[in-house]
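Scroll down for the structure; my scribbles are underneath it.
Shown here: the complex without one of its protein chains, the others still in place.
By written order: A and B. Residues from 1 in each chain.
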Amino acid sequence: MNAFRDIFLTGLLLGGIFALVSVGLSLQYGVARVLNVAHGEFIMVGAFITFWMLGSINLNPLVSLVITGPAVFIMGLILHKTLFRRLMDTSPSLDVFEGKSMLASFGLLYVVQNLARIIWGSDVEGYNFLNSTVTAAQIPLNRLVALGFVIVLGVAFYLFLARTRLGKAIRASAQSPTTAELMGVNIHNVLAICFGLGLGLAGIAGSLLSTLFAIQTSIGLGYTVIAMVVVVLGGLGSITGAMIGGVILGLVSSTVTFFQPSLTMIAYYVIFIVLLLSRPKGIMGK
Amino acid sequence: MRQRIRWGSLVFTFLLLVALVSLPIMVGCAGDDATTTTAGGTETSDTSMAPPEQDKIIIGAARPVSGVNSFFEENAFGPAYKLWVQDVNAAGGINVAGKMLPVEMKVYDDQSDLDTSMRLLTKLMEEDKVDFVFPPTSTAFLFAAAGVANAHNYILMSAEGGATTLEKEMEKGDLPYYFQALSYSNHDQMPAFAEILNEAGAKTAAVVYLDDLHGIEYQAQAAVFLSGAGVEIVSNVAIPGDIKDMSSIIKQIQERNPDVVAFFAYPPQNILAMQTMIQLNYNPKAVLLGPGGSFQFFANIFGPAMEGVMFEGAWSVNSSPEAKAYYDKLADFMGTTDNIDFWGAIIYRAELEFFQQAIEKAGTLDQDKIAEVMRTEHFPTVMSPDTFFTNGIFDVSSYSGQIGQWQNGVAEVIDVGDKRTAAPIYPKPSWPAPTETTAGQ
Partner (left out) sequence: MKTIRMTRNRGITLGLLLIAFLILAFLPQVTSGYVITLLIDILKFAILTVAWVVFSGPSGYMSLATAAFYGLGFYIAAVFSGTFPFPVLVIMAGAVAFVVALGVGALTLRLRGVYFAIFTFALVLLVQNVVLEIERVVTETRGRFVDTVSTEGVYYAIFIVFVLTMLTAVLIRRSRYGLALQSIGEYEEAAAHSGINVVRTKVLTFAVSAIFMGMAGAVIATRRTYIDPYIAFNLNTSFLPVLMAMFGGMTNLAGPVIGAALFTYIGEILLTRFPDLYMLIFGVVLILAILFMPNGVLGLAQRVWRKIRGGRRAPA
């Protein structure tokens, strides 16, 4: 019974982390249609800004979210305005744009990763933060905090999309960019904001992840792969889907790790491939 | 959308292609003419005591300047060879048959990619005709490089990497130019670990290993030597590199309550393992960490929690005055003590010092003659006053030690015997109560 409880709790907490890593990518693809291979690099940037501020001005990692999120958001805005917008204008169809933007994000991956390496070096970094457990079930405090943040961010985004004017414009653009434009939505601004928000979420995820795992300037691609798996599991473009996908992957991971840890990665990809083949548009896909 | 192409333009692009392909050939030929005069490595005549005509020694290496392995170029063999070159040149160079030859490095970025690494290594030997080559990073690269260097009759010493699987190839006599510097699990580290546990009276152990070359080899050798020393292995778990949660693994080990837990994994997994043990407040009597546990930064991250944690290594500032002097010099060169490695750092320096003395003793840049000297001679190095190779591998007596332990933030050697710099702490103290955030840097 205890073992079952442990597997469930561990899986849920891990699911929170996976969801955190993925929601940003879901937003970038769902609306802005950029399958951003460099997503993980911005997680890394967020993690390193946090680490750097902790080391230099001793800023609490949870406070530095307020800085990393907006900082990476602005990077995203600029990137979309300069790079992806131009690609969109010159691409004859959405398919072509998706292909090209993915390749461009490859270039971005190399640029961001190597700039980071030049600035921060290649060292493995880490620090202890809230490294204790709560309750009899020994729930790690730092993971609980991360899960809490995902839920808060998820709810906030849901409300933002459902209630605000900009949120409605975003949803309209996701459904049909042309119609949205006819309705007076400045489509380019909306797409840029969505891409920026997606990256901003990656930055925030990075801040939180740095409290949990060792960080290095080369960790980005690993997180991109996780995010892709989660996002496709849940349905590309669905924020709820990313949350559900994250939790599923978390539960799979904790179950397999309990019985045979070395099969964890195989389990990820088998589940992923089976689900993709049986439900190509993901669990929440339409 | 299919575009009709004008034939003319195709011809034009084709010419472009031919021109581009032939360009390196021409450059290559020009390069040949320019470098033949300095290619002393293969051309030194048999009357070997005549000094070579060239006025410097060029050493080439394909190193991971970027990519996943760049940590090692920045912090492991990288600073070791750079500091050595600086030292050699400050002293006027290497004395080859009475002529002082300064050393120049020619380093290419292999991007941590094996194909690129091998191509660049070949380029260094065939096109640039460097006098010597230094090894790439990581065991798989080293294995491939050993073959390539041997095919070109170039000496290759190992740096960050090595595994016992290569020993079989060496025994076949296929790799006469290969020299293994870093300590091995079978001759060196696991026997020493078993001795320490035996002396401490440990009875049971759990092993967690990464499913890669290092982990698989170490768990196999641990099984051999620990059971030989009467330590029963009660749990043996493989983990993947991308593991993100180890709580269930640690809890299962906790239930079996072994005296010792050994992690044969890399820093990302080792850091996670430490965090999880601290969170769960699980205190085995001894903890051993694989690669990474020997780095100063690891001790900095965990602060007082590192007290009594063992690691694969090892040397200590207390090993000898020479070791302490090198520690200070290296820290000064790197600008920080954070990334000093109490496993490899002294070995890298020792192999370079050994190599230099072998060249000077041979009195020539001829690879065969130097290799012969390396196989047979003994030289003093920072590691030991009597450093030598046995069957192409540094002799176990040449090392400063095999297993280390963090004591008061200092890496100490705890091998049984005269390499020991401090008595082992066994059982290790409990993890300190979680404190506020501590930064690693």
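Methods note: contacts are C-beta pairs under 8 Å (C-beta built on N, C-alpha and C of every residue); 3 or more make two chains touch, one makes a residue touch a chain.
Bear in mind the structure is a predicted one, so any value in this text is a computation, not a measurement.
Asks: Where does the absent chain make contact, in terms of the chains shown?
Replies: Across the whole assembly, the hidden chain touches A, B.
Asks: Looking beyond the chains shown, say which of B:V107, B:A194 or B:A323 touches the absent one.
Replies: B:V107
Asks: Considering the complete complex, identify which of B:A91, B:A151 or B:A325 is in touch with the unshown chain.
Replies: Of the candidates B:A91, B:A151 or B:A325, B:A151 is in touch with the missing chain.
Asks: Please output the residues of chain A touching the missing chain, sorted low to high.
Replies: Output for chain A: 29, 35, 83, 86-87, 90, 95, 98-100, 102-104, 106-111, 113-115, 118, 221, 225, 228-229, 232, 236, 262-263, 265-266, 269-270, 272-273, 276-277, 280-281.
Asks: In the complete complex, the non-displayed chain touches which residues of chain B?
Replies: On the side of chain B, residues 1-3, 5-18, 20-25, 28-29, 65-67, 107-109, 111, 113-116, 118-120, 122-123, 126-127, 140, 143-144, 146-148, 151, 165, 169, 211-213, 216-217, 220, 238, 240 touch the unshown chain.
Just so we're on the same page, only the chains that are shown with their structure count from here on.
Asks: Touching residues of chain B toward chain A in the complex: what are they?
Replies: Listed in rising order, the residues of chain B that touch chain A are 66-68, 70-71, 73-75, 211, 237-240, 242-249, 251-252, 267-268, 271-272, 275-276, 278-281, 292, 295, 297, 301-303, 305, 338-339, 434-435, 437-441.
Asks: Which part of chain A faces chain B closely enough to touch in the complex?
Replies: 6-7, 10, 13-14, 17, 51, 54-55, 58, 60-61, 114, 117, 121-133, 138, 140, 212-214, 216, 218, 222, 253-254, 257-258, 261-262, 264-265
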